[in-house]
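What follows is a set of notes on a single structure, which appears directly below.
Omission of a single protein chain aside, the complex is shown with its protein chains in their original locations.
Each chain gets a letter, A, B and C, in the order it is written, and its residues are counted from 1.
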Amino acid sequence: MAIREIIQPGDHPYVFGRYHEPIARVSPGEIVAIYTEDAFEGRITGPDTLPSQVLGKYLNPQTGPIYIEGAEPGDTLVVELLDIEPTRDWAVSCLVPYFGGLTSTMMTRTLQDPLPELVWIYRRQPDGTWAYNDRFSVKPRPFMGTIGTAPDLEALSSLTPHMHGGNMDVPDVCAGNTVYLPVNVPGAYFSTGDCHVAQGEGEACGVALEVSGKVTVRFGLIKNRPIMWPRIVSPEDIMTIGSARPLEDAARIALAEMVEWLQSEFQYAKWDAYQLVSQTAKLTIANLVDTYYTVVAKISRTYTADTVSHTR
Amino acid sequence: MAIREIIQPGDHPYVFGRYHEPIARVSPGEIVAIYTEDAFEGRITGPDTLPSQVLGKYLNPQTGPIYIEGAEPGDTLVVELLDIEPTRDWAVSCLVPYFGGLTSTMMTRTLQDPLPELVWIYRRQPDGTWAYNDRFSVKPRPFMGTIGTAPDLEALSSLTPHMHGGNMDVPDVCAGNTVYLPVNVPGAYFSTGDCHVAQGEGEACGVALEVSGKVTVRFGLIKNRPIMWPRIVSPEDIMTIGSARPLEDAARIALAEMVEWLQSEFQYAKWDAYQLVSQTAKLTIANLVDTYYTVVAKISRTYTADTVSHTR
Amino acid sequence: MAIREIIQPGDHPYVFGRYHEPIARVSPGEIVAIYTEDAFEGRITGPDTLPSQVLGKYLNPQTGPIYIEGAEPGDTLVVELLDIEPTRDWAVSCLVPYFGGLTSTMMTRTLQDPLPELVWIYRRQPDGTWAYNDRFSVKPRPFMGTIGTAPDLEALSSLTPHMHGGNMDVPDVCAGNTVYLPVNVPGAYFSTGDCHVAQGEGEACGVALEVSGKVTVRFGLIKNRPIMWPRIVSPEDIMTIGSARPLEDAARIALAEMVEWLQSEFQYAKWDAYQLVSQTAKLTIANLVDTYYTVVAKISRTYTADTVSHTR
Partner (left out) sequence: MAIREIIQPGDHPYVFGRYHEPIARVSPGEIVAIYTEDAFEGRITGPDTLPSQVLGKYLNPQTGPIYIEGAEPGDTLVVELLDIEPTRDWAVSCLVPYFGGLTSTMMTRTLQDPLPELVWIYRRQPDGTWAYNDRFSVKPRPFMGTIGTAPDLEALSSLTPHMHGGNMDVPDVCAGNTVYLPVNVPGAYFSTGDCHVAQGEGEACGVALEVSGKVTVRFGLIKNRPIMWPRIVSPEDIMTIGSARPLEDAARIALAEMVEWLQSEFQYAKWDAYQLVSQTAKLTIANLVDTYYTVVAKISRTYTADTVSHTR
C-alpha cells in the first residue's frame, strides 16, 4: 500500500498559526510522507550566491498546516518520526549578515560590521558523509529543524521556537524518536520544515546543512492530556524542551518540565524528581541563534517505567 | 615508590588567589595525591541537619594553593587526572535556601519564600551505585567540582568559575582526562576541591553528591603558551569551557575558544573552524547555579590530529 | 465640531496582527477619541476578587485594529497623543500568580510557590491623587501601556512589546508626546489599550494602576520612511525604544537605534553620535515583566535641530 504524500500545494507559510487554511487532513494512526523545502526555499544554489541578495523576506518555509482529525485543545499530538531523508545530494550552509551565534544580531545589536557573507555547498560523498572540501566531512544525522502546531491566538514566525514547538533546531527530532506537541486549536494545525542533514549542538553559525527533505510520520493523539512544552521520547531517553531568552530561562523551563513530567507520569515525589534531575540529567543547548534559544533536558529511561506508557 | 600525599595543613582557603601561602611545591612530572574536603567542610552529616544552621559563611573549601615549580605567567598548566576516589561511602545533597537552578537566588531576586531545606544522604550500595532511598540509584562518575589556578590580581570565591577555572562543576574533570589551565602568577597556585560522586549536567539543585575525595594527578607545563580559558582533552574529545552570565555568553565563549583552538593548533582556517563547530560540536551546560554559569563545547578528536600534540 | 469616537464594536482582539478585520478607518490629520478597556477587561472589581479565578485566558484587550487610510509598508505612522483620560475614578493593581518582576514566572521557572494573590483598588482622592489606603498616594500620569501596529506576518500577543510597539508599558506614551510606529501592512492596523493611571519604571509587580480610558489622537503619515522600532518625541527629548530579552539586548537596541537616528536625521557622524549617546543619554527601564523587557533611551532635543523636522 502506498503511503500518502503531502506536498505544499501553493505558497509555503512562514508562520505557525491558525490563520492559514489546512492543506491536508490526516487521521490518527495514518502514515504520511511530508515533503519540505530547505530553509531558503532553494534560493541558495552555489558558493557565489550572496544570501543578502537572493533571500526572500522570510526564512524557514513550512509544509502545512496539516489538520489532524479529532485533535482538540487540551490533547497532546504524538508525532512518530519513522523516517527522514534528504531529497537531494547537496546541502547549504552559509553566513547570513547579523545572524548566528558568534556575531552580533538584530536583537543583540552592536555597531560592528557583519561577518563576511559566505556560502558552503556540502555534497554527499561516496562514503556517505557530507563535505564541501577535503578538510573535514560530516556524518549525516538528518532531522527536522522546525516542527510544531498552531499557537492559540498568535501566529509566530517559523524562525521562532516556543511552547508550540516551531524552530527548535533539536537534533533529537530525528527518525526513531517520537515528538509530543500541545494541541491549542481544533485540528492542531501541524507544520514542519527546515530539514537538516546534520547540525552541531547550538547551531553556532545559525545555518546547519540545509536541505530539502521527506519526513515520514505517524500521528497519534493523547486525548484530554495537555502538555505545556514539546517533549521527545527516544529509545534511551525522555526529553523536555524549553525555548526562551536568556538561555538560562530555556534551561530552567526544560528542567522544571522534567520535574513535572516525572511527578505526573512516573510517580516520583516532587523532591525525588528534583534530585533525579539534579544528579542524572543531560542538559544540552540545541540552538543559541534563533529568536528564542532552545535547551533539551534528558533523563535515561532506566529511571522511568519499562515503557513510556502513553506512547501508543 | 609511594605517591606523595598532600593534605591541607591548616584552614582551607575559600578563594582562588595569590594571597594565600602555598602549602606544597610540586615539580612537573611528579605524581601527587591531593585530599579534599566536601563542599560543606563535612558539616552536613545527616538528613536532620539544617544547612542554614550548620553551614559556615563560605562553601567549597579548597586544598591548596600548590606551587608548581617553574610555572610562569604565559605558560599553560597541564593537569592529568589519573584517579579520583571518594574517601567515604556516603555523600550529601541538599537544598540550601535561595541557592540552585530552580529557585530564586541572591542574584536572581524575588520576594518568594525559599524552597524547603532538605538533606539527602546518599550511601554506596552493594552494587556500587549510590542511593538515599529505593526510588532510584545513581551510578558513580566521580569528578572534581573545583579546579583552578590563581587569577592575576583578583582573589575569587571558590564558588566562582571563571578564566582561571574554579567552581566549573564540569563532569568531564574526571579520571582519564587532562585539564589545561592558564598560569597567571609564578608557581600557578593550583587548588582543587568539591569532589562529586556524580552530578547531572546543569547541577539543577545546586548540590551534587558532595563527598570528600582523593585526586591523583600529574602536573605538566607547556611553556610560553598562554590560554585564556580552561580546556580539557579526553580520549574522545577536545573541550573548551566558558563561564559567564547570561548563559548564552558562556556558550559563546566556549564556542569562540574552540574556533580559536582549531585555528591555532589544528590548522583549520577560521571559517572552516566555524563550520566544523557549527555542524559537529556538542554543547552542554555544566552548571546553571554558580556565580557564573558554565558551558562545555566538545569536538571529536577524529577532527584533530591523531594525537593532541601538546598533551605530553 | 464633535470628535469622532471609536468604541470596540465586538470582542476585543488580544493580538496585534493583520488577521482581524478593522473596526474603523481613519484618515491622516483626523482627530479621534478611542475608548479602551482595562487590562483585565473589567473583571477585577474589588479586593476580594481572586485574579486566578476571574481572569479570562488572555490579558490586555485592544481597541482596534484601526485602518489608517493611505498607510503602506515602508511608511511611518505618527500618533500625536492629544489627551489621555481614565474613564472611571478607580483603578486596579494586583499580584497575578507567577507574573511580575519580583517573582518567578512561566518563563523564569522555579519550583517555588507563587506570591499571594492580592488586589488593590486605588481610588481618586479629593486632591487628585490615587490611593488604596492612607499609607501613600500616587500622582496620576496617565499613559497607554499598549500601542502598536500589525506586524507583517505574525500575530503577536497583546502582552508582547516588539518592533511593532505593543505592550511596551512606557510612561512616555502620554499626552503631549508623539509616538512613531512602523507600518508593516497596508492600513497599518493600529491598536491601543491597557491605559494606566500611573506606573513606576520597570512596572515591578507587573500590574500598574489599570483603568479603562479614552485616548484622543491625531494620526499622521511619513511616507516612504521606514523605521525599525518605535520612537517617541516629547517637548524635551527624542526617544528610542527597544524590547527584548535579556534586558541588556533591549538597552542595546534602544542605544543603537538612537545612534542610527542621530546619523540619519540629525547629521551626526556615526562616532559623534556614539559619543553623544555615551555621554548624555538617559536610559530607563520601562518594564521588566512582559514577554520582552523594554528600555527607553532619551537624548535632549537641545542636541537636535530646533524642531524635529518630521513630526508634522
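Everything below uses one rule, namely that a residue touches a chain if its C-beta (ideal position, glycine included) is under 8 Å from a C-beta of that chain, and two chains touch if they have at least 3 such contacts.
These numbers come from a predicted model, not from an experiment.
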Given C:L55, C:L102 or C:M228, the one touching the chain that is not displayed: C:L102
Touch criterion as defined above, residue of B:R231, B:R245 or B:K298 at the omitted chain: B:R245
Chain not shown: contacting residue from A:V79, A:L115, A:V138 or A:C195: A:L115
Those residues of subunit B which, in the complete complex, touch the missing chain: 14-15, 17, 19, 57-58, 107-111, 152-157, 242, 244-246, 249, 252-253, 255-256, 259, 270, 274
Residue numbers in subunit A that touch the chain omitted from display: 102-104, 108-115, 246
Missing-partner contacts on subunit C, residue numbers: 93, 95, 101-102, 116, 118, 120, 132-133, 135-136, 138, 198-209, 245-248, 251-252, 255-256, 259, 268-269, 271-272, 274-285, 288, 293, 295, 297, 303
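Heads up, the rule we're going with is that only the chains that are shown with their structure count from here on.
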Most central chain, Cα average position: A
Multi-chain contact sites of subunit B, meaning residues that touch two or more partners: 102, 246
